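A short write-up of the structure that comes next.
All protein chains but one are shown at their positions in the complex.
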Amino acid sequence: MDATRPLDALNAARNKKVIVETKSQKQFIGTLKAFDIHINIVLDDAEEREAGEVKRKLGTVFMRGDTIILISPA
Amino acid sequence: MDATRPLDALNAARNKKVIVETKSQKQFIGTLKAFDIHINIVLDDAEEREAGEVKRKLGTVFMRGDTIILISPA
Amino acid sequence: MDATRPLDALNAARNKKVIVETKSQKQFIGTLKAFDIHINIVLDDAEEREAGEVKRKLGTVFMRGDTIILISPA
Amino acid sequence: MDATRPLDALNAARNKKVIVETKSQKQFIGTLKAFDIHINIVLDDAEEREAGEVKRKLGTVFMRGDTIILISPA
Amino acid sequence: MDATRPLDALNAARNKKVIVETKSQKQFIGTLKAFDIHINIVLDDAEEREAGEVKRKLGTVFMRGDTIILISPA
Amino acid sequence: MDATRPLDALNAARNKKVIVETKSQKQFIGTLKAFDIHINIVLDDAEEREAGEVKRKLGTVFMRGDTIILISPA
Partner (left out) sequence: MDATRPLDALNAARNKKVIVETKSQKQFIGTLKAFDIHINIVLDDAEEREAGEVKRKLGTVFMRGDTIILISPA
């Protein structure tokens, strides 16, 4: 991710695998397909993980931005 | 769900079965009938589930967007 | 409730009996008399219920939208 | 309270006794003197109650809207 | 406090002693010197109280509106 | 701090030592260098304190406004 503005970093991560962590203390991993200024995002091939283990497979998932703490390349 | 913007993904899921998870740690499954930019949604034939079991049937349900963590095809 | 936009579903429920659940884990049942874009609502003949039992009768009640998780026909 | 829009119901309750419940699980009873679109309100002759008993008398009180869950005629 | 709009009541309380209660369950008493539409306020000669006892003296204090539950003449 | 509007009080405190308390129940002391309408602030020579003792020295610190409960001259 290269960034002069934060959303540039998300744009650089598009179609790449990212880790997403939420305020509800959950971790999701998937391919970042879309985002908007509210940081609503769409992941493809998403999995929820717990302590490094796959907890469940979700496929495509829309996540509401205000639940997200961080997004980082996997 | 195909998406260049996150709401495109919700649009692709319209009239399809989705899982909705809330900040109150609840899981709902139903047919996505409507959504708006606040991620307020309407589900048809909605059920609340707990640990994979149907907890109750709700029929049609309006859910306020700011309570939603994620929406994913069922 | 029929809906292309979420508020259409609330409109279809006007003057009908609805269940309202709040972030404070409470359940109210009453006739939906009014709502606005913030999902502020007014119920008539409202009751608070707990585990299916009437806990108290409230008559008319104004509920602030940001406290609401879901609204569903009773 | 008669309402086509939720704030109409508050208007109909002006100068009448109302119960106000807050997110902090408190209950106040007083005469509704004023409100605005944020649901900031002013009560006159307000009392805080707990389990039906008067806990303290507050006289006039300004309450910030985002703390309020519901307002109902007493 | 006389009020047709809620902020009128705050205006009537300006330069008078008020009790302020916060979402963090704290109580402050002081002279209301200023407020704005966000209910940010400034108190002079402010004290924090606990169970009716002075816990500490704060002098002048700026309080952010979104932390405030209620403001009432002392 | 002299104030007709709340932000005037912050302006009067600029370059002076202030106590800042946060929703996370922390207390910071430092010189108020900057603030904006969101009550985002910058402190210089900032320290975090616990029960009156210095817990750590932070130097310059940017604090996001929505985490702040109160700001008071030290």
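Some observations on this one:
Just so it is clear, A, B, C, D, E and F label the chains in written order, and each chain counts residues from 1 on its own.
What we mean here is this: a contact is a pair of C-beta atoms (placed from the backbone, for glycine too) under 8 Å apart; a residue touches a chain by one contact, two chains touch by 3 or more.
Computed from a predicted structure; not experimentally measured.
Within the full complex, the chain left out of the display contacts the shown chains A, F. Even with one chain removed from view, chain F keeps its contact list with that chain: residues 22-24, 33-36, 40-42, 46, 58-64, 66-67. Seen from chain A, the chain kept out of the figure touches residues 1, 3-10, 13, 19, 23, 25, 39, 65-66, 68-73.
Everything that follows uses one rule, which is that only the chains that are shown with their structure count from here on.
Counting only chains that touch, the fewest steps needed to get from chain C to chain E is 2.
Among the other chains, A has the CA centre that is most remote from the centre of chain D. Centre-to-centre, using mean CA coordinates, chain B is 19 Å away from chain C. For chain E, residues that reach two or more other chains under the stated contact definition are 23, 66. Shown here, the protein chains touch in a chain-like sequence that does not close on itself.
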